[in-house]
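Yeah, one chain of the complex is gone here, protein chain that is, but the others are all in their spots.
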Amino acid sequence: MSRVFVTGIGIISAVGSTLAENRAALAAGKSGIGFTATLPSRYAGVLPFGAIQTTTDEWRERFRISDPGVTRTTLLALHAFSDAIADAGLTGTSLRDPAVALVGATTVGGMCLTDELYRDTTQPCDHSPFLSSYDGASVHLYLQTRHKMTGPATTINTACSSSANAIQYGARLIRNGLATTAIVGGADSLAKFTINGFHSLQILSAAPCRPFDRDRAGLNLGEGAAYLVLEGEETAAGKTIYAELTGYCNANDAFHPSALSVTGIGPHLAMQGALRTAGLEPAAIDFINTHGTATENNDEAEGSAMLRLFGELPPFVSTKSYTGHTLGAAGAVEAVYSILSICHQELYPALNFAEPIPTVGIRPVRAYQPHAVRHVLSNSFGFGGNCTSLIFSNVN
Amino acid sequence: METVQLKQQLKRQIIEFLNLTDITPESIEDDKPLFGDEGLGLDSIDSLELIVLLNREYGIVIKDLKEGRKVLVDVNTMVDYIEKHRTK
Partner (left out) sequence: MLYIHHTSCIYPQKGLDSPAGPVNNLLKAVEPAYDGIPGNVLRRMSKSVKMGIGAALPLLKYAPDGILIGTGYGGMEDSIRFLNQIEKYDEGVLTPATFVQSTANAIASQLGLIHHNRGYNITFVNRGLSFESALLDAAMLVKEHPGKTWLVSGVDEISDHHYRFECAEGWYKNGISAGEGDAGEGAAAAGEEAAGEGTAGEGAVGEGAAAAGEGAAAFLLNDQPAGALARISKIVLLGGQDEEALRSALRSILDGLSPDLLLSGENGDNRTLKWYRIAESLMGPDTGIARFKHLCGEYPTASAFALWLACNLPAALPGHLLKRPPAVTPRHILFYNNYKFTQHSLLLLERFPCHARDNK
């Protein structure tokens, strides 16, 4: 089966709207989490969020889109997708090739139009421009239609592991000869619906989140989008390659609808499986971009699983203290950060960490540092116990 | 309201709130643990739901799950807490 390479990247998050901006923030230890989110929720200005400061109207103007049914989630996706395909030199005709796949992910989809959805469910909705925007498929169907893409296309929703699953699915389309190129990733925007959902689960922190810290008090929600262009050996030949996707695995924790097992059975299986597909021993991993949401449950379970698998842990960090938890986009955003680490041979510092969790006693990277990085493991664990791990490797 | 009546009311509210369709108020003993396999078999999502029930029906604010665990042991502990802290 063909090797799979990353030849293009596009990303937008609370720390930047370009790849370079995102990298600069990580290297400088500068978080994008704050209290300035402008969204129609009573929690705006009350809870911290990893918000992108550009308004939805500004996005519409930028892209000259007048259709109000094109949601914020779709606009974020469009931004990152456009950067990714330009980066890989894919435009126009090449995107219409039936060998070019699009595998997207989102959990919010058009539910960012929370107030509009409520109106449409309670009043006559005949002239509503939003009816076909609410579902999860709307985001990537828009991209598919806009670019007249004819290859395999789909949307995945497995909660917080969604875009990591999109990445492994796209890679497997290439390895199984169903595509030569796959644009993979995801997008999610801050939405009243999800904010209230997470608030009802009492897992939102009132302060900037503290992944893997003893006193962590929950997660901060964020928004963002990221896409990778994956190509097989033949089509990637002669192109600039960021990294190779060498390992992937999806497994299920099967413990609880919204919490991981204490020992992190699912995370352990996913990480172990990714190592197996990459043909690597745990000691080969130089850096882990953890899921690290800063909930009491995740960080302890993930930490437990990492210790069981690695024994002695490689350096690790959660970048959610920079971007917030970008839900459906998280897997892809963090895949990009894993690749940045490889490209620039550096490790990014954890933010807001002081004391380790007593039961696992592990400490993330504390300061930015140049470091030899050959293989990076990236974890994404979602509601319902859906656990996906990816491994990116240096090709140089 | 008398404690006995409050217990009956609470049992009905628990059943309705948590949609426990195959359980009757009579089958919930006052000291039967709410959580765990030996008791009513509720889980952590139910504990969040019960915190909301206490808020909506009795005006009680329980700040987090840790505090909630002490209150949500059985009907007796819940009624005891309601009687001391209700604002509705």
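We just call them A and B in the order they show up, numbering each chain from 1.
Assume a residue touches a chain if its C-beta (ideal position, glycine included) is under 8 Å from a C-beta of that chain, and two chains touch if they have at least 3 such contacts.
Quick caveat, the model's predicted, so the values are computed rather than measured.
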Among A:Ser2, A:Thr18, A:Ser82 or A:Asn252, which one touches the chain that has been omitted from the display?
A:Asn252
With the missing chain put back, one of A:Gly10, A:Gly32, A:Pro48 or A:Gly136 would touch it. Which one?
A:Gly136
Touching the absent chain in the whole complex: find that residue among A:Leu19, A:Leu173 or A:Leu390.
A:Leu173
Of A:Lys192, A:Arg216, A:His291 or A:His375, the residue touching the omitted chain is A:Lys192
For the full complex, which residue in A:Thr107, A:Thr235 or A:Thr290 touches the chain that was left out?
A:Thr107
So that we can see where the missing chain sits, which residues of chain A does it touch?
41-43, 107, 109, 111, 114, 117-118, 120-121, 124-126, 128, 131-132, 134-137, 141, 144-145, 148-150, 152-159, 165, 169, 172-173, 176, 178, 192-193, 195-197, 199-201, 250-258, 265-266, 269, 382-386
Those residues of chain B that touch the unshown chain are 17-22, 41, 43, 45, 48-49, 51-52, 55-56
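The criterion applied here is as follows: only the chains that are shown with their structure count from here on.
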In angstrom, rounded to a whole number, how far apart do the mean CA points of chain A and chain B lie?
39
Would you tell me which residues of chain A are touching chain B in their complex?
200-202, 256-259
Quick check: in the complex, which residue numbers of chain B touch chain A?
43-45, 48, 52, 64-65
